[in-house]
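Up next, chain A:
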Amino acid sequence: MTALSPTTTAPAAGQAPARPVLSLRDVRITDRATGREIVHGVSLDVTPGRTVGIVGESGSGKTLTCRAALGLLPAHVEISHGTVEIDGTDIATLTPRRWTALRGTVLSAVFQDPASYLNPSIRVGEQIAEVLRVKKGLGRRAARDRARALLDAVRLRDPDLVRVQYPHELSGGMLQRVLIAAAVAADPRVLIADEATTALDVTVQAEILDLLDELRERTGLGLVLVSHDLALVAQRCDEVLVMRQGEVVEQGPTRTVLHRPRHAYTRLLIDEHEQYGLERFRTPQEDA
Partner candidate 1 sequence: MVRVVLSLTTGRIAAGILGLIALLALLGPWLAPQNPLTTSDDTLAAVSGAHWLGTDHLGRDVLSRLLDGSRVSVLGSLEVALTAMAVGVLPGILSVQLGRVFEWITLRLADTLVALPFLLFAVAVIALLGNGITQAMLVTGVLVSPLFYRVARAATLAVARSPYVEAAVVAGASTGWIVRRHVWAKVLPPIAVALAQTIGVGFVIVSSLTFLGIGVQPPAPTWGGLLASDLGYLDQRPWAPLAPALLITLTVWASNLLADAIRDASGEAGRALAGRRRARARRTAEADPVPSGGTR
Partner candidate 2 sequence: MSTPAPARPILDITGLTVRYGPRRRSRRALHDVTLRVAPGEAVGVIGETGSGKSTLARTVLGLVEASAGTILVDGEDVTRHGRRQWRALRRRGTVQYVFQDPLRSLDPDLTVADSLTEPLLVRGVPRADAVERARALLTRVRLDGALLDRLPGEISGGQRQRVAVARALITEPRLLLLDEPVSALDSANRVQVLEILKELRDAGTALLFISHDLGSVAGVADRIAVLHRGEQVETGTAAEIIGAPRHPYTRLLLGSAPTLRGPAPSSRAERDALRALLPV
């Protein structure tokens, strides 16, 4: 277990209310081509060492919200209202250069299909080293050693072997680890994981989420966990947003959302687990 980052020592999950690294205020997103508003107001704060979850089905606007925070909205889709602040800076004021500098170093992300984010013809170690050379200005040797340390830090069984392998030689779970290594290479303070474990087996999903939890505890990383599975988000997050058709229908501390859901949609999600999920065998039936 090499320490992931010697530079950013986390303030841990201290009691002092840390300043949010990522902060969305009533963000609305509009498709300029059709003039339709796709996301109708999302507010959330991500502070170091905390995990915020967004639950929603495809088309709920959860992915667009993440992309807005990352400044990666598709062409002709724009933030039409509200503000996104990264580390106290309103992103509306950012130049493309500043954006490029911010991405990876302050804010980073991993997505559902890891294979498509890696170049199939370059060894994975070199791809991570490239991130380090560009983002941290490391030399060739230093970048290579650091890449190996990162592969070790994401608990790949044999980092020396994986380093010289090509993406197609690795399983989905291993690829996602490689991508996480690349995403945290430049010591970001917030990591957005958008359906990052959806395509993986249940046990591998747990491994990846365990890894993210560990990174969070060790480096004070703030996490945004986006998933269609309420249970997954509920288990790992301090705060939950439930989105549906661009609307935040429920938002609050995980415990409150689960035990006192106000919206019918949230209740539907909970009912599904209780009637058809493992809960059937776990919790006493009187729980309503």
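Please note the rule applied: contacts are C-beta pairs under 8 Å (C-beta built on N, C-alpha and C of every residue); 3 or more make two chains touch, one makes a residue touch a chain; residues count from 1.
How were these picked? Simply put, all candidates are chains of the complex that A comes from, given by their letters.
These numbers come from a predicted model, not from an experiment.
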item	value
Selected neighbour of chain A [touch, this complex] from 1 or 2	2
Complex interface listing, chain A residues touching candidate 2	57-58, 157, 171-172, 201-207, 210, 213-214, 228-232, 234-235, 258-259, 268-283
